[in-house]
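All protein chains but one are shown at their positions in the complex.
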Amino acid sequence: MNLSNHIPILIVAIPLLAAFLVPLIGRINKKATGTLTTLALSVSLILTITLAVKILTVGPQAYVFGATSPSLTLPSGLKFPIRIMFQIDAMGIFMGLITAVVSFVGAVYSLVFMKQHSGLDKYYSLLLLLTVGMFGMEFTGDMFNFFVFLEIASIASVALISFRGIDLGEPAEAGFKYMVVSSISALMVLFAVGIFYGQYDILNFAAIASVIKYSQLDKIALGLLIPVLAMKAGAVPMHMWTPDAYSEAPAPITMMLVATSQASLYALFRVVFSLYNISLNALTVGWIIIIFGLLSMFIGVTMAIIQKDIKRLMAYHAVSQTGYMFLGVGVGLAVLANPVALNQYGITAMEGGIFHIMNHAMYKGLLFLTAGALFFRTGTKNLDKMGGLAHSMKYTTIFFIIGAAAIAGLPPFNGFASKLLIYESVYKFNPLLSIIAMVVSILTLASFVKVFHSAFLGPKLPQFKEVKEVPRSMVFAMAVLSCIIIFFGLFPDLIVKNLVHPAVMSLIEQLQYTGTVLGGM
Amino acid sequence: MTSISLFGILIKIIGAIVIAFLGVVIGLFYKGIDRKLAARMQARVGPPIRQPFMDFFKLMIKENIVPQNAVPWIFNGAPIMALVSSITILLYLPVGNIPPLLSGYGDIVLIIYLLTLPAIGMVVGGFASGSPYANVGAQREMVMMMSYELPLVTAVVALGWKLSQVYPQLNIFSLAVINARPIWGLVGPLGFIGAILLFITLAAVTPGELSKVPFDAPEAETELAGGILVEYSGRNLALFGLADAVKTVVMMSLTVALFFPYNISHLLALSGVFALIADVLFFLVKMFLVMFVEVSFVRIAFARLKIDQVSFAYWVPVAIIGLLGLMLIVLDTIIV
Amino acid sequence: MNKKTYSIPIGPVHPSLEEPMTFNFEIYGERIEKVYLAPGDNHRGIEFMGRQRNPIQIIYLAERICGICSASHPFAFCQAVENAAGIEVPERGQYIRVIIAELERIHSHILWAGIAGHELGFDSVLYISWRAREEVLDLLEYLTGNRINYGVFMIGGVRRDISEEQIPRIRKTLEYYKDVYGKIEDIFLKDPTIALRTKNVGVLTKEDALRLCAVGPTTRASGIKKDVRQDQPYSAYADLEVKAITPDVFSGEINGDVYDRIIVRLLELVQSIQIIEQCLENMPSGEIVAEKKLVKLLNQLKKAKGEGIGRHEAPRGEVFHYVKLAEAEVPEIWKARAPTYNNLMPWAPMLLGEQIADIPIVVASTDPCIACMDRVTILNKANGRKDVLTKKDLHELSVQKTRRITP
Amino acid sequence: MATPMGFELLKQLFKKPATNVFPVTYYPDSILKLLEKVEKGEAKIHPHVEIPKNFKGKIVFDRDECIGCKLCIKVCPAEAIEFIPEKKKIKIHVDHCIFCSQCNDICPKNCLNMSEEFLLADVDRSSSKLIVE
Amino acid sequence: MRLNKYFERSLWVFHLNTGSCNGCDIEIVAGLTPRYDLERFGIKLVGSPKHADVLLVTGPVTGRMLDRVKRVYEQTPDPKAVIAVGACGTSGGVFYNSYNLSGSIDKVIPVDVYVPGCPPRPEAIINGVLQAWIKLEKLRESMEAAPAR
Partner (left out) sequence: MEYMKPEEIIELFKEKFNESITNSRIEIKTAGSKKNSYSLIWLEIELKVFKEAVKLLCTIQFPHFAIISDNDTGEEVKLTYHFSLYYGERFKEISLNITTNLPKNNLKMPTITDLIPGAQTSEREMKEMMGITFENLPDLPNVFLPIDFSKDVFPFRKDEKGVYPLSKNGKHIGGNIIDNEEEVKKVE
């Protein structure tokens, strides 16, 4: 047995194992919990990268629990055993990379950031569980398992959001809101699972995809899944939970929540592309998604401009940025049935949308971390109370500038690379879309200049005289993200060609996905 | 961004330096012409044309005062950023029939973004100086930036869209491509009107981009004592001045490239180096004409608008003109 | 965007105020919420100095209350002294006074037009109108020997006659302004951007103008037909038909906004030209001054006793001088009130609710001259505080003074 | 664009500017050398705007006529005139003078007059150029 | 302090009124207008002392302006020059005996060139600028000569 065949399970298992170990270790040495978590996640990260290399060179991987090879265990005919099965293609590993990086950085950042809190063992094990949940959602090839991992992630998130204190009103309220949202979505997902199982007796994505008839019931299932997953991804008009949740969670967790939302987004795309693909009315659904996107973009950014709380502001920007992903992918979907248009611009649009997912995770993560750094030193999230911090927090300032430039899509940062792909393609579909996207981008820029001004510029305030730069591990965490942002921004071609394009193709070419599992049927 | 040979890189670096130098020189020269023309229209003799150069050299020897409230590295960095970004745009612009030095993916979008950078540099610098005037100025600059972006983007996207309909296989957002295919030849009568509207839109955006009267609310000398730039002195002020000069060149050549990319050499039956020179000269003349209409004349023939009026002007009338232009161009294509 | 209001100090050294003057504005976004005025940066103590000088010297002091109304203050001051001392001004002197005063109005209104253009960011207006203004300055220089601060007023008359050969030159200038006037009117009243910036901006209602005792074009633009030249004609104005000008003459309506103030000033330009023409036609012959011998005049004033007021409609509104002579070398009381003193209070209703960008044009629309606003001097004997006079300054002053007296 | 101002400006573009280019049109290469040349008569300075008769310029004083009556001092509003007791003559500080010519009017001997000289700028305010005695 | 020959050709002027009667101030503005056009020499009025090379100061320096004059002078970046315009700026003029006035500008900040006149004609102000040029050119020559010694 080749160990490398087991990488998929190891990626998930190691954090899971660590999640159980952390409380135990915590009894002996509080400090070790963080170290252990970081260690576990760094192993995960390395493994994910290894797996990514393999997938991108060899092709999609399927991993069936308890069997040596997926193809052996697959019975012919359409009956599938209910068993846990990972099915990882270029898209899945693309998301996996994001999760791995974000959770690793989050853990490193937490080392000092969370130091003064009690209950660190619980914190770390929840953080690990959240990671596990995300990996699971991205890797699983099975509807029911998806539901299970979604629940794991949700529960861990709720607990983490309210971690700052169940007795503090706001975190508890935010946690509660998230819980309600999660429960509703879980329920709906379960419904949809039921519909599929009832119709086809199977739960495997690939298998369902190969037989899907697009019946009335399928439409209902789609009707359940799209809004619910969009809600978890924080799209307007179901975004009301994001500002609360994002702003109340500790900064590293907020960063991971962004990744979790994107995992839901991934699931949405997966359902639409891999499950239904051209069987559905691509143009209509595409437009629905585009409209989600436009609304999110515009409302998100206008709401953001008026915010006072730095993290709420960033949360609204997260909503707005999600819109870009919807826009790119939506346009791709809308022309899915039209090969000429697809080739001309559909694929580019999707590349933009998908690439933006990763970029967004990086820069928004970085921004939330800088917000955390400000909070760490000043004890406030209110922009009106900050000021002049560039005098004392030079690194944080630089990281903030990088993050802000990236989110505003300024060259040469990664946000520009993905937004450019979107602009350059969607205008061919409809020129107005590009115009709106570009204007939103400028509004984003303006909003961040304002934040930069209120928080960092101006005279040194007397109450922040003692403030100094954040500790080194936090700087390191932010530096990692900054490097990624700049690297992606400088060499977008490299990333697009090797990572994004395969991911997009794996979404578009339904057969490739199903084929991995079904053996080229 | 793709790998190129070492020699190629070297050429590009040298080219970049040359272009930066030329851009600055031409920018200052045009600024001088602009001041001279404005003076003549106001019945004055006006400064000599090389005045901007002397201003620049003078500023370079002046003391550079960093206000107490400012964060020095941001305060000093802002003008550099403004200048570098404006120069970078130059590298993407074609001159006559000489293709741009850098080109590739979506230059024009890049240019739109880069155009915001000098403004951002000024805003950051204004905020960084910590004076109330600079603060109000910077806020106004931001409002302006948000306002003129919609019409600007509309004009550019509309042109690109039209081209993409005619030449689907080309990289439309490359300026070299746009430059080689004048819009006027591609459109029917409806589209022609549309294109004129788009030109008007761009012409209206230009003074805003360059913070010139009537859209100079951020620097409003009589209200804000120079607004954003109140606290700047010496070298930093000189750099902002250069950035402004270069930006003028950029906006002018952008207008020329988008709307008047015609060359003159084939009409004169020239070839080789002469054709090159003729075209470059012709290009400069076109730039001059555009500048005269869009900047020199407008800036002395109107009163300064208030910031809410500016914002309204861009969001409503100018944007509507732009969108109308877009609509006409789309209609033109669909009907034919 | 930002919910909190913040305050912006404007002045004392600010480009829109050619003179020092401090305003404090509380701003919300771009809107003005509160206005605080703090004059006093231009305190020279002119009245104080005047109470130590003989009336002839005071004429020049009064002239330098403000260099723009440099005919108005001497005019009113001389009238006050004449009234107090019972001196009659010869008719020819009265006519020459009016001609100079009206020429000053022409220069002042054109000057104002240019400054207003400049405040609007419309420098071409400044250049074009000031170019036209040079003509009247040349004329004034020709008549008086100085472009500004003419120094032609004397108690009992004027110092310089207008001779026959000078009249064609005056007429030439008047013709020139009749020509130019059309152009200036076009530029101001037909320009869309100027209209955009001035209509319904800085409104002063008739009610407020009355209650706050505004004067000059500021009050006339609000519809109050108040003009000393009409209401209580003095000097040669008593022979001339002068009518207060309100904006409805031109536009048919009265809004009391900046635009209306522009209209009033432009129309007054024409009015001034007509007044001068009438004066030239009806100019009586005779003496120009009551007492030619200055030494005699000084003695006469030294013996005089009484009080008198002098009023004159300056370009910006009424100037008011009160003089009390008490058989001394120097007057017992000299009180000078300049138009801006009264036009100060109306700024508050004009500015509230407007934007930062409106401040310069609204302030300029009353054509303020802070120079004459800041009346009084300060010295704190209890503690030599810094912004008054430090001990050192005081010391230095007394040393110089000593040096001057005994060189 | 079709504003009255617009037309006015465009028209003006083709007319001569109204500027009187005193003393030179532009800054010369070297002001010192230029002045030297002017001194030698090799170069000329553009004249200033013409001065009318009776212009109030720098004061001129006919010392021999003066009888030291101090009347001029009595009316001078600027304390520009200083009495020199030992000579029984006066001395005028032009930097204090406000060019009102009041002293000319009162002088019984007519020994004070206003000249046409008005370019009085100097780097030292008590230089001999600015003292008339 | 460094000087170069471009300094004189591009004098940016900040106009500071310290309590004058406006006479000089309007003549300064008149100096900018078409008849005299100071911009020919690269002179332009700026709104902030930070941008200025030359301070054109008018007026007899009232008590309240005293500190501000000094502050404006300090805020003006080197190299800089001060031109006092008008009789009251140079010496006090008519305002010679009030206790709230410093009387002349050179008691507060160093003055390089005095322009007497009340007010001086715009051409006299131009002449003042000319004196400043001469002074600057001489200064520059002496500075250039200095290293040789």
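For clarity, chains are labelled A, B, C, D and E in written order, and residue numbers in each chain start from 1.
We adopt the following convention: a residue touches a chain if its C-beta (ideal position, glycine included) is under 8 Å from a C-beta of that chain, and two chains touch if they have at least 3 such contacts.
For clarity, every value in this text was computed on a predicted model and none was experimentally measured.
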Contacting the left-out chain: of C:Glu175, C:Asp248 or C:Glu332, that is C:Glu332
Tell me, which residues in chain C touch the chain that this view leaves out? 37-40, 43, 48, 51-52, 83, 91, 94, 210-215, 224-228, 230-242, 244, 282, 284, 309, 311, 318, 320, 322, 324, 330, 332-333, 335, 337, 341-342, 344-345, 374-385, 387-388, 391, 394-395, 397-399, 401-402, 404-405
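As a convention for this text, only the chains that are shown with their structure count from here on.
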Greatest separation from chain A - chain, by CA centre: D
When B-D and C-D are ranked by contacting C-beta pairs, first place goes to C-D
On a C-alpha centroid basis, what's the spacing between chain A and chain C, in Å? 71
Averaging C-alpha coordinates per chain, one finds the centres of chain A and chain B separated by a number of Å equal to 38
In chain C, what residues contact two or more other chains? 1, 15, 60-61, 64, 122, 124-125, 127-128, 131, 149, 191, 193, 404
Multi-chain contacts in chain A, i.e. residues touching at least two other chains, fall at 450
Quick one: which bits of chain E touch chain D in the complex? Just the residue numbers, please. 8-9, 34-37, 40-42, 87, 90-94, 96-97, 106, 112-118, 120-121, 123-128, 130-131, 133-135, 137-138
Which positions of chain C touch chain D when the two form their complex? 53-54, 56-61, 64, 122, 124-125, 128, 131, 138, 141-142, 145-146, 149, 151, 159-160, 183, 186-187, 190-193, 294-295, 298, 404, 407
Any idea which chain D residues touch chain C in the complex? 3-5, 8-9, 18, 49, 51-56, 71, 74-79, 82, 98-102, 105-106, 114
